[in-house]
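A protein chain is absent from this complex, but the other protein chains hold their places.
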Amino acid sequence: MDAIILQILNGLDKGSAYALIALGLTLIFGTLGVVNFAHGALFMIGSFCAVTVQRILSVSFKTVDPSKTDFLGNPSTYDTPYVVHWFGPEFGAGIIDWSVPLAILFAIPIMIAIGFIMERGLIKHFYKRPHADQILVTFGLAIVLQEVIKYYYGANPIQTGAPEVFRGSFDFGVLLGFDPNVIIYPYWRLVYFAFAAVIISAVFAFLQFTTFGMVVRAGMADRETVGLLGINIDKRFTIMFGLAAAVAGLAGVMYAPINAPNYHMGMDFLVLSFVVVVVGGMGSLPGAVLAGFLLGILESFASMTQVIDLIPGINQIIIYVVAIIVLLTRPRGLMGRKGVMEE
Amino acid sequence: MSKMNLTRRGVIKTGAVAGAGLALPTYLSAAAHSGYTNAPTGDTVTLGFNVPQSGPYADEGADELRAFELAVEHLNGEGDGGMLSTFSSKALDGTGILGKKVTFVTGDTQTKSDAARASAKSMIEKDGAIMISGGSSSGVAVAVQGLCQEAGVVFMAGLTHSNDTTGKDKKANGFRHFFNAYMSAAALAPVLKNLYGADRAAYHLTADYTWGWTQQESIQAATEALGWRTVNNVLTPLAATDFSSYITPVLNSGADVLVLNHYGGNMVNSLTNAVQFGLRDKQVNGKNFEIVVPLYSELMAKGAGANIKGIVGSQNWDWKLENQMGAKYTGTNAFVQSFGNKYGFPPSQAAQTCYAQTLLYADAAARAGTFNPCAIGEALAGFEFDGLGNGPTLYRADDHQCFKDVLVVKGAENPEDEFHLVEIVEVTPTEQVTYDPNHPMFAGGALGACNPGA
Amino acid sequence: MFGLEKKDATLLLIVAVLTMCAPFILNPFPSDSGLAQFNAGYPDLMQRFVIFGIFAIGFNILFGLTGYLSFGHAAFLGVGSYSAVWMFKLLSMNVIPAILLSVIVAGAFALIIGFVSLRRSGIYFSILTLAFAQMSFALAYSVLTPITNGETGLQLSLNDPRILGTSISADGGIPVTQLFGIEMRSTYAMDVGPWLFQFNAGYYLCAILLLLAFYLSIRIFRSPFGLMLRAVKSNQQRMNYTGLNARPYTLAAFVISGMYAGLAGGLLASMDPLAGAERMQWTASGEVVLMTILGGAGTLIGPVLGAGFIKYFENIFSKINDNVLHQWFAFMPDGLEDFMVTIVHPFVGKGWSLTLGLMFMAVVIFLPGGLVEGGQKIGKLFRRKKAAEDTSPAAKTPAE
């Protein structure tokens, strides 16, 4: 029982990441009709926003320590971050410790700006081009983005820790009447789940309750008609692209403490996020979220020993098995609309 | 910066067929009329360094490449000579190899067998490389070793840790300086017993491919011999990035040791996740829960950051070895000085093994008096040497595996800087990690005959 | 000629001349010049050009004609490779049975996957094929290791029970792949002044098969069957109401292109008897998609050009290291030399994928429709004057 509850928690946690990425991807599919292979790269850049903020806050000056020598036998030096120098060891170190949450503030404008530049500078010219061209250009862009990150940050993963207060685990089992220390879950992963819930609700509320959202939803349903009403739908779509980029970026920032960011994490998530979006159904935001959590939970269950013993290798392929079953039984995914990306 | 000289093709032009419109056709496999592939005919010899430059091991590949460049400099008598001065064999004199200046070409393995073979082939077919070295994974090493055997050039393996490289997939033209999974297990077992006792229950998470399996098999055998129990072994997909669903079952499994048979990004992620779930601070059966990462590397330690603290594993070499464990490991400091002065940071174990392999190849050629791969193979087989940083070492003739001391290391609790993330716990002497060439974990293959390619 | 129209016959002839003379054409630079780095005329890369050309031609029959975008075609290539290596291990080192088996097995595999996947269209079809291929890859890498040898890849060994042939060759090594005694690796080297040209038996086998594959693809493009496939892409509704059943047409196209992929996989294994699981990974499937789009989907020659383009970058640009750069710019003053090296450095060697990514973007932005369309545009520039005088009916069609 405890194992199952833990796997559900794991599934919700994985699902949060999948759902956030798929949400942004669906926004772009649904509003702009563009197959964006660079979406994973946006997630990756989000993670590297966290890395960058951590690096900026840790910018240090060197002091020579004559009592020690370095590996070449020269007098060794030690680093003091300017932040620590300015604000004192306690508060300064505290700021560095909180670099991931601080990175959110940094990432929002950066990601929106990247989204705008991408849409205005590149994607805009591809709305009327075949999907094949969109794939080629966004895939090229994804490679370029990840290679640029690799050039500056290297290929090795970079640890970007959560603030000290979130590092322990929460004893979840006690709440449910289990013994202490049976069902524990890391605070930061719970934070991630809560964060995802907030972002997803915010996006839905934004689309549901604002005039802007209404126009965009109408545009998703029928672009031409909205255009005929004299509404400048293009400008709104640009904003949507910025929003999608920001959602992917924030998902990445908050993900940094869970798994150390590396330059190819975007590609690792790319295929998976497409599967999530399609299983959810093209053009359906609730579908994307639902599929994200569904696949996350099923993936977690499939990695249980009991399941693997039953079907060897199932943990390797579960996502794809589910995708095939869903697509064969429900032609347009879980909640897809007719006629979207079927040609 | 050294300049690359004439390529081999240029040499053919100036040497053999100057001015001729059409030379006599020859079969390339017998090209230089010397009975072996890519025999150098001019005043240079070309080595091929095939390392991962893209993909997750790109940083490790970059470090290997630095070491190769350094080795070539030293062979050509540039720089401070590095380990040439400490190397027990004195056949090399800093004038290249057999009087020929050493040049090199590089390629990208992408950590894929296919791409690695394509890249190695291009170096052999296009650039006339006579030896291929490098690599950062066992799949690639075995694949490229097979290619070199077929093509008739020598393969000096880089970082490859699977038992198979010198076990069931061994080849006459292939040589490995790096240690292997069996040696890791043999070196770790006594230390684990000292540190954690003989009554332990281990839970294995294993990367689901051949290297992971051989390592898991080795560690399980060695720890069970100590009296440990193995609670479970779960295979994790290579593509996994979040290991939470593999870590949570460990929590209540009754195990008190977690063995992570992962490497590179997999290891960084699984260890990070394990620490997140509080395993490092956990108490089970009245004992501290422990995590073991059998194969360690400096880059992984860097990637894992603070999570690595106190985690035990094994290494082939460490740059602090001579300073801490004495003059037996001479060569280490010479190499670290030379590398550090050029690049500004100490070398990794991947760099050391690649540097040593290049020197060993050059030395064997010099002693054999020819670049013929079979003669070089004979010179390397059964060769005993010292002064390359690992202490006295034997290149065993039966399987072309080097036998030398193995380091047991652990993550430093309070590293003084980013170069001291790993500290040496103990050095396990050669005898303890030596095994019979017919050991079941290595059985099933044969070196076969050496292939000079003619 | 060969039942082809003049235009197509000319194209086939050009391709034939290019492939047959590839050892010369791809080695334009004398080997002692700095530009020798850009020479691509060595057996392995030439083989790869034509093999991936075959792969892309086959993919184009499906994608270019019917518009069905398969994201799992690498699975067929991988299956073909495994079949061929098993044939070498068990039956004979002759490449004919190996290639035949790889085509058949890949065709059968494509039939099964196609039958299921073609129940959906558009992106749903793409994801189904992707899912099947990724499953094949994941299983080949792990659970199916007894058949595939997992991470390392399936290789020949000294104790293969070869029925027709020996396990160990006379010199104690593993026998090599051959075609009735002609070793695939045997290479005839020709020195012409500073040039060295290599004529490799395996390459010529691949090249002949490429020509056959290309010829067949032209015939398919021009056939009623090809017309039906284009109809599938254009308007399935109208097709249905014209009394045509689209499903068997697309399935046939899928199987044919799967067989092309199997042929490519079998040839890869015949040139170099190793089959790695990464051949089936989504990146490999994505690569052939990119090759086809880059060259020009739906055009005859485009996919071959795209394949050559990508393989060239992968194999040539990745080998340019700083040493080579210094050699190139050695004629400059030291400061300028270092500056140039610094500028170029990020784009070559380990930065080759950056250059490739930039090239993808550049091609799709500046040459919509791919390399072929780009080539046609350039061709038009030269022929503009002539075209103005041209009064053939085709030339004045865009009247309205």
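A, B and C label the chains in the order they appear, each numbered from 1.
The working rule: a contact is a pair of C-beta atoms (placed from the backbone, for glycine too) under 8 Å apart; a residue touches a chain by one contact, two chains touch by 3 or more.
The rule is short, and it goes like this: contacts and distances are computed from a predicted model.
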| item | value |
| --- | --- |
| Protein name (UniProt record) of the chain left out of view, among "Amino acid/amide ABC transporter ATP-binding protein 1, HAAT family", "Oxidoreductase", "NADH dehydrogenase subunit M" or "Monovalent cation/H+ antiporter subunit D family protein" | "Amino acid/amide ABC transporter ATP-binding protein 1, HAAT family" |
| Omitted chain - touching chains that are shown | C |
| Option touching the unshown chain, where C:A22, C:I123, C:A252 or C:L371 are the choices | C:A252 |
| Options C:G53, C:G72, C:P175 or C:G226, residue touching the unrepresented chain | C:G226 |
| Absent-chain interface as seen on subunit C, which is shown | 3-5, 219-220, 222-228, 230-231, 233-235, 237-245, 248-249, 252, 256, 393-394, 397-398, 400 |
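FYI, only the chains that are shown with their structure count from here on.
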| item | value |
| --- | --- |
| Arrangement of touching chains [line / ring / star / complete / other] | complete |
| Comparison of A-C and B-C by number of C-beta pairs in contact, larger one | B-C |
| Rounded Å distance, subunit B centre to subunit C centre (Cα mean) | 34 |
| Junction residues of subunit C - those touching two or more other chains | 138, 141-142, 353 |
| Per-residue overlap in subunit B, given as positions that touch at least 2 other chains | 58, 208, 235, 237, 239 |
| Subunit C residues touching subunit A - in the complex, by the definition given at the top | 63, 67, 69, 116, 119-124, 127-128, 130-132, 134-135, 138-139, 141-143, 282-283, 286, 289-290, 293-294, 297, 346, 351, 353-354, 356-361, 363-365, 368 |
| List of subunit B residues in touch with subunit A within their complex | 55-59, 208, 232, 234-237, 239, 241-242, 244-246, 248-249, 251-252, 265, 268-269, 272-273, 276-278, 282, 299, 302-307, 319-320, 336-337, 340-341, 346, 416-417, 419 |
| Subunit C to subunit B touching residues, read off their complex | 30-32, 36, 39, 42-45, 48, 138, 141-142, 145, 149-153, 155-159, 168, 171-174, 176, 185-194, 196, 198, 272, 274, 276, 278-279, 314-315, 318-319, 321-324, 326-327, 330, 349-350, 352-353 |
